[in-house]
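The structure is given below, and queries will be raised subsequently.
Left out: one protein chain. Kept in place: all the others.
Should a chain be cited, it is by its letter among A and B, assigned in written order, with residues numbered from 1 in that chain.
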Amino acid sequence: MSVGLPLEAPTVSGPEEGPERSDFWVYLARKIGAAIVSFVMLLVVGFVIFSLMPSDPVSALTRGRPTSDAQMNHLRQQLGLDHPLWERFLTFVGHTLTGDLGYSYEYHQPVSTLIADRLWPTLLLMGTSTLISIWLGMWLGIRAGWRPGSALDRGASAVSLALWSVPTFWLGLILLVVFGSGSVGGMPAIFPAGGMQTHGTAGGLAPSHITDVAWHLVLPCLTLVAVIFAQYVTIMRSSIIDERGNPYLLTARAKGLRDEVVRRKHAVPNALLPSVTVIFLQIGGMIGGAITVEVVYSWPGLGYLTFTALRIPDLQLLEGTFIVFSAAVIVCNLIADLLYRALDPRVRRQ
Amino acid sequence: MTGPAVPDTAAERRTDGPPGQPLLDVRDLTVTYHSGKIPVYAARGVDVALAPGETLGMAGESGSGKTTVAMSLLRLLPAETTVTGEIRFRGEDLLEANWGRMRAVRWAEASVVFQGAMSALNPVQTVGDQIVEPILLHEKVGEKVARERARALLDSVGVPSRRIASYPHELSGGQRQRVMMAMALACNPDLVIADEPTTALDVIVQAQILGLLTDLVRDRGISLIMISHDLSVLASTCDRIAVMYAGRLVETGPSREVIRGPLHPYSRALAGAFPTLGDPASRLAPGGLPGDPPDLREEIDGCPFAPRCPEVEDRCRTGRIPLVEQGDRAAACVHVPGYDEVVRHG
Partner (left out) sequence: MSAPEQSPARETPVVEKAPSRLVPVGRFVVTVLRMPSGLFGVLVMLAFVLMAVCAPLFIHPSDLSVTQATGPLLSAPQHGYPLGTDPAGRSVLLLVIWGSRTSLAIGVMATALTMVLGAGIGLIAGHYQGRTGRLLMHVTDWFIALPSLPLAIALAAVLGQGATSITIAIGVTSWTGTARLVRAQTLAVEARPFIERARALGATDTQLITRQVLPNVMPLILVSSTLTVASAILSEATLTFLGLGDPTSVSWGSLLNNAFMQGAVTAGAWWYLIPPGIAILIIVLGFTLVGRAVEHALNARVSPR
């Protein structure tokens, strides 16, 4: 509240392009810098877990396989375990940045090759599931939030709570046994019992291949969607509830717009803004679900790779997948930050 | 009790309906909020009338019910609110209308300039889109024509028309308020309700906005209801003033007379704190009255102002104190000459 007479009335000149642009670059630089710091911390944690914590990485590596002492010493030298700690860390960082994530003794291949091979299936699964979940979550969340306490709202909350309260993999198992096994109560095996494609089918972009993969994708995708769509419902619902109290909605109503139009053209665009960025932030949470779904359905992605790495355990492979997953989340968070800035007309000018 | 007599003061540029028929005739309006567990009696038995082209100011502190009454005219209150009485707009009782009719009346026949333009405007839509929206909704014109009109409206309120593509946050407070006015005029309504149009603005801009508003409504012959807690603002812009306290109408009359010689002790306090233009601090507390307005969750017996009134008598505390007319003025006070007559013949 001003206490005296202002000296001049505030004015605003034309839209300022100059400061806006440079502001953006500063923002971008700041966010990228933060992401880099996060990545370095990630490497530190990875190093601590995989190189420092195991009492003897070599015996961990060769667990379960008869190895002579000479071979173990040779491995020790190879892994540079006789070098000082900081040197090992720097070597590790150097290797990681150049794409060398180690060697998998289980598969007899470089870890990076294994990861590259399995990347696409995981992207396909997570991507499809995300898109479907977003659509479903938004549809349900907007309507639930628009009338809080309504039957739809309470129903959606109950279903979301139930789905959150069961392990993802269990849902997958149930769906698989009911629809994919053909052994339950006369129900035929509608969907494949696992894997990404039927053995022996043509690869590439042949329509038969695409259909085959799609068919295999149904159950895993359904499972993953069931678990994550609830989060998007919650996000959209809270967004809409937050928007509902805003005065500009009353203005819209006063103009004579119907309730549905007020919701669709005024409330939703405003509510979507924070939601879009939250969607990217949720991707990190989805990774756990994706891993277990891949395991249940033997979907040949990074999650399944991680699972097989557990069996020995193949520490180099585990480390590789850990870093890749975590780095992916860091990148998604960065995208979320930039996206918010790019989309919100208010935030654009800061 | 009858409401204040309808004056045929202001020029009747609008000649809808039989001459002398008020544009707006509100009778016994009672509004009860049910948003929480306890009902809030926000307005009780309010009678207001407005002639075509007339400007009416509704004065009172916050919680007095003035905004409630204004919002109820277009039925913009929350769904759980009970509204009884009559709201006759050009003879038609809006409280009886179905929603389709209400939506048609909204903006096209009566529009609102809301308080706090920053939050009353959609932050992610351009100003132009928001002005065009009601035009496209209520009139059968194309997008281009609507945009042209929007540009013309912006010009008429003193905002450069290139601003049509700006977002609300890119404008100054004063410009946003002007945009709100342009928007309110978009469909050529007969009535504009301005809710505290200048509260959030600094004083120089306030004067500009008030001047603009009065010019606009006068040029187009629009009736105006202006709500404010600032009596000085209303005095300079309105033909008549209605003072509200604790949900009841306590005084009405031509603004000059009400300000110069208030009949009701509350109006006197309000006017007594006659703030000097340029001193925002004095705007808010009427005359340094002791006490607080009554809790609207309780039914009030007698005059709501009794606990704080310097002239209170025993008979003020029970029963309903009706409005007593004095020519084209009226006040709900036992001290108004003619009160006893009214009560006797009541």
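Annotations
As a working rule, a residue touches a chain if its C-beta (ideal position, glycine included) is under 8 Å from a C-beta of that chain, and two chains touch if they have at least 3 such contacts.
Since the model is a prediction, treat every value here as computed from it, not as a measurement.
Here the chain not displayed is in touch, across the complete complex, with A. Of the options A:Ser239, A:Thr277 or A:Asn333, the residue whose C-beta touches the omitted chain is A:Asn333.
Mapped onto chain A, the interface with the missing chain covers residues 38, 41-42, 45-46, 49-50, 53-54, 60, 161-162, 164-171, 173-174, 176-178, 180-184, 193, 284-285, 287-288, 291-292, 295-296, 306-307, 309-311, 313, 315, 318-319, 321-322, 325-326, 329-330, 333.
The definition used in the following text is that only the chains that are shown with their structure count from here on.
With each centre defined as the average position of its C-alpha atoms, the distance from chain A to chain B rounds to 53 Å. Every residue of chain B that touches chain A in the complex is listed here, in rising order: 74, 76, 102-108, 111-112, 114, 116, 119-125, 133-134, 137-138, 166-167, 169-175, 202-205, 208, 278, 280-281.
Contact residues of chain A toward chain B in the complex are 1-3, 5-6, 9-12, 15, 246-248, 250-258, 266, 269-270, 273, 344-346, 349.
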